[in-house]
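Worksheet: the structure to be examined is printed underneath.
Every protein chain of the complex appears in place save one, which is left out.
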Amino acid sequence: MNIVVNGTNRAVESPPLTPLLHVLREELDVLSPKAGCENGGCGACTVLLDGAPRRSCLTAVGSIGGAAVTTVEGLGTPEDMSAVQRAFVHYCAAQCGFCTPGMILAATAYLERGGSTEVAAISEALAGHVCRCTGYLKIVDAVAAARDGDFDLSTTAESPHTTVLG
Amino acid sequence: MKAVGARLPRYDGVGHATGRTVYVDDVRVNGMLHTKALRSPHHHAGIKHLDTSRAERMPGVAAVVTHEDVPLLTYGHLSALGIPADEPLLGAEDVRYKGQPIAVVAAEDADAAQAGVEAVDVEFEERPALFDMRKSFDADAPRIHHWGAVYPHFEGEMNVRQIRKGDIERAFEQAYKIISGVYRPAAIEQMPLETQVGLSVPEPDGRFTIYSCTQALYFSMGVVAAHLQLPLNKFKFVGGTVGGGFGGKVDTATETLCTLLAQKSGRPVKWRWTREEEFLCSSTRAPWHMEIIDAVSADGWILGRKMLTLHDAGAYARFSPYGVTKHSFHHTGAYTIPNLHFDGYVCFTNRVPTSAMRGYGVTSVSFAVETHMSRIAEELGVDPLELRLKNANRIGDTSPNGITYTDPSTVDVLHAIAGATDADLPAPYRDASRDRRAGEWLPEHLVSQLSDSEGH
Amino acid sequence: MAIHIGRGIASIEYPTGMNQNGDPSQAWIKVKPDGRIDVFSGTSDIGNGAKTIQTQIVADTIGVPYDWVTFDNSNTDSSPVCTGTFASRATFVAGKAVLKAAQRVRERILEVAGLEMEISPEDLEIADGDVLAKGAPTKKLSVGDVAAAATWGHGELITGTGAQLNPYAAISDPTTGEVDGVPHAAISYAACAAEVEVNDETGEVRVTKLTQAYDVGKAINPALVEGQIEGGAIMGLGLGVLEDSYPYYPSAEHRGDDFGSYYNPSSADLPELHNIIIENPSADGPYGAKGIGEMSNNAQPAAIATAVHDAVGVWVTELPITPERVLRALDARAAGSGPRREGKHVIFDEELSINAVGSGKTWTAGP
Partner (left out) sequence: MGSTAEVIQPGSPSEAASAFGDGAAVAVLAGGTLLVPDLHFGRARPERVIMLGDAGLNYVSRNNGTVSIGAATPIAALVGEATPLGPCAASIGDNEIRAQATVGGNLCAPAGFGDLQGPLLALGATARSAGAGGERSEPLEDFLAGRAGRLLLDVSYAEPAAGALAGLGRPHAHHYTVMAVSGARSRSGAVRLAVVGAGAVGSRLRAAEALAGDPDAAGVAAAGEVAPSDDPLASGWYRARTLPALVRQVLSDLEASA
């Protein structure tokens, strides 16, 4: 079987019932999807299938047909990041970084399908993605701002939620 | 441009956002074996029989390790602090919690390792289990360790961490009211997104390169070296990039067993815990049981506090005595209480050992003290902000064990909260400060606790 | 069905550094021949931002741009000791170690520059990667040129080490808890106000707003301070109303074994957050910083418990404040239960006490 990962056609030898996550990580060495729970509960393994977010741990590789697989490696490179990736850097939306690839892919798909920039809507859209570090606020702020895409990456965004007392 | 104080982006931010950050599970070495563990299905049991010979012959199995393979089976992580070892790396005669590892199997893939685990012959003799720490002192409580169910090794071989300060009886005699409450925060999961994971690679020069998710590289290296009874130059710990810890990765969960398996098999050995193991077998935050009895004046001064704390260590001590000591030092919260009588116990139960988590030792007491303060305010009809400002730590006040507060900001943070919530504070409270007590801020009961110095 | 709104506050303190101290951290630094800086630290970055914070401290302490500094905490062959990333010590204690190492490097840069420029090192300063004569800034030499001179003229990479260790404070009297030294590196302070909505028919508690004030000493990186405060807020919310490893504690049955059966906070639980950062510099921390990472989940549970009481008039003092606990408390109150009052005693939660459950120990202030 062959699958297309980040625009490249890759031969797959794993049996068709193997989770796509396992194929990506263990057979193809595509390492950004993380094995956070392998049971669909955390979202760290999320990939895009023809642009739609999917839990790769729940998806049998033999069931994806010809759908193109996109991981965060395929969204952008360190030199040329996507708007959502740049927003995550500029809003300090990652701490340990383990949930970040899945978050970025889900957010990318959400914005692609015209998702609103309302906090409640973004929170709802990402509710299946667990982050233990950030408390979600900077992630939500990053997603709300990501459409603009043009961020100064030498600094990070001021927070509208913070007051500094001398 | 100044870096300090600037909102600089994270050093590792681009790596995180592009999926390039390398965590332990992302390290690739040739010939890597995978690990699964035989864990106790019982909360408390004797191991009557353990035979791994069938497992060793299973296809794909490269090495099996039991307690017999560990040079130093029981090592105390905090023995330097006088906390004796009580937890075997692998269950030998006894298992004291459900999920306790008994044997580990390294094999060509995870399925083969799991098949190996299922081929270990083991027989248990179940024993009565104890789950309620309030029963640890009962004569008929199941004995979890040879000393019973209460940790007996505080300084002076006492079974209790004590704080005594001032004249507690006098404070209770003087009290307008004596207000008691019980506070019981739960065990919760540290729950980092990256589960416990380690990879030990035997090198041709006889060393082991150990890829680790530990929060404390040198500490974990010391743990592995102690169990293997090898000098530190046999190890290179590689880490520093961790997918969340929150305290749970101060435990050294996988590194020692991976290295024993690597030593036995001569192959690199990885062990990544499943999420189910992370939930059921990794340490949790401890459940605590706290009883506070405060002597208070009619106008809202806390004259004295008696407190009983029980800490549910689970089956083994790990860092629990440290946690209870830290707890005891902070059992007055952000307030100055001159008369204290505190008893804290580390209780053992047949649950997964509890360990460090964010705010270790103090998260519990913050909940108890602050909820109790709110109750006192309610009982006395005193504004909760004013009650707190009144009793707040100030410069020159002393802590439960007599340390001078030099930089207390309780008043400042309360003023900030008062401002943000539009609280209407009367003048004396609005004008309160961190400065050394005097005048109306220095009632008679707080005089003797004052330090002469401004601190260290 | 009615939704009740309540508010509550809490204020807390928390020690920085390992309790009783005795927890070393160390750093060493070398300067490459072009002036770029390599920092070796043993501090794990668990997401807290240790790599970033320690790099910022080094950049400013030496006087070079942030992006000149490379940070390496990757392994124990090249990194010095660090007791670990816990006890809010990565900025305060380990940050102090890198500060000291950077000061040594700065001193050596000035010594070598002094020889090259024939100016006394005391009359030199470093800013933005240049060594300048104080008061005569046209006399300058780049740190890169100084580093090259050190390497090719003196045969060295400029290096510096720094270590931070507060001595272990032993318990000198176990009957009173007296210690023979200061048992913390510093103490930090915070307060929190919580707003909740409580449904009196289902018992569900929704935290709608958390206002939090932290004395951080000095925010070395305000974005990372916010990250700690916000992440801690949600963890404190989880502690307060959601999470329990043993939902039927003390029973060990029905443990959640994955995210689908454990009440971890999700983005849908995100309340309105307001961070108030107070900068009251500490005497001992690097650039006046204090450590606030750990304490950041300590204040919310009590503020929430108090807000629940404000909303529906019952105290739930077992965490988490589950819908079931709220309903049971409401039912008990409806049945007439409340604190026992006797003389000057007001006794809450008697049924939870060790006296009610255990038989091996009694604990009381009377009556």
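Points to keep in mind about this one:
By written order: A, B and C. Residues from 1 in each chain.
Note that a residue touches a chain if its C-beta (ideal position, glycine included) is under 8 Å from a C-beta of that chain, and two chains touch if they have at least 3 such contacts.
All values reported here derive from a predicted model rather than from experimental measurement.
Considering the whole complex, the hidden chain is in touch with A, B, C. Interface note for the absent chain: among B:93, B:109 or B:203, the touching residue is B:109. Set against the missing chain, the residues C:133, C:327 or C:357 yield one that touches it, C:327.
Of A:33, A:53 or A:97, it is A:53 that touches the chain left out of the display. Seen across the whole complex, the unshown chain contacts subunit A at 14-19, 22, 26, 38-41, 43, 46, 52-55, 57-60, 62-63, 65, 106, 110, 124-129. Mapped onto subunit B, the footprint of the missing chain covers residues 109-111, 114, 274.
The chain not shown here touches subunit C at positions 1, 201-204, 206, 242, 247-248, 253-257, 259-263, 266, 268-269, 323-324, 327.
The definition used in the following text is that only the chains that are shown with their structure count from here on.
Chain centres here are Cα averages; for subunit B and subunit C they lie 15 Å apart.
With centres defined as mean CA coordinates, subunit C is found 28 Å away from subunit A.
The set of subunit A residues that touch two or more partner chains comprises 37, 39, 41-42, 92, 95-97, 130-133, 156-157, 163, 165. Taken residue by residue, subunit C touches two or more other chains at 46-47, 49, 213, 219, 222-224, 232, 235, 258-259, 264, 274, 276, 278, whereas all remaining positions touch fewer. Remark: subunit C residues 46-49, 213, 219, 222-224, 226-227, 230-235, 258-260, 264, 266-268, 270, 273-279 touch subunit A in the complex. Put simply, subunit A touches subunit C in their complex at residues 37, 39-42, 92, 95-97, 119, 122-124, 126-140, 156-157, 159, 161-166. In the complex of the two chains, the subunit A residues touching subunit B come out as 25, 29, 31-32, 34-39, 41-42, 44, 71-73, 75-78, 81, 85-86, 88-90, 92, 94-101, 104, 130-133, 153-158, 163, 165.
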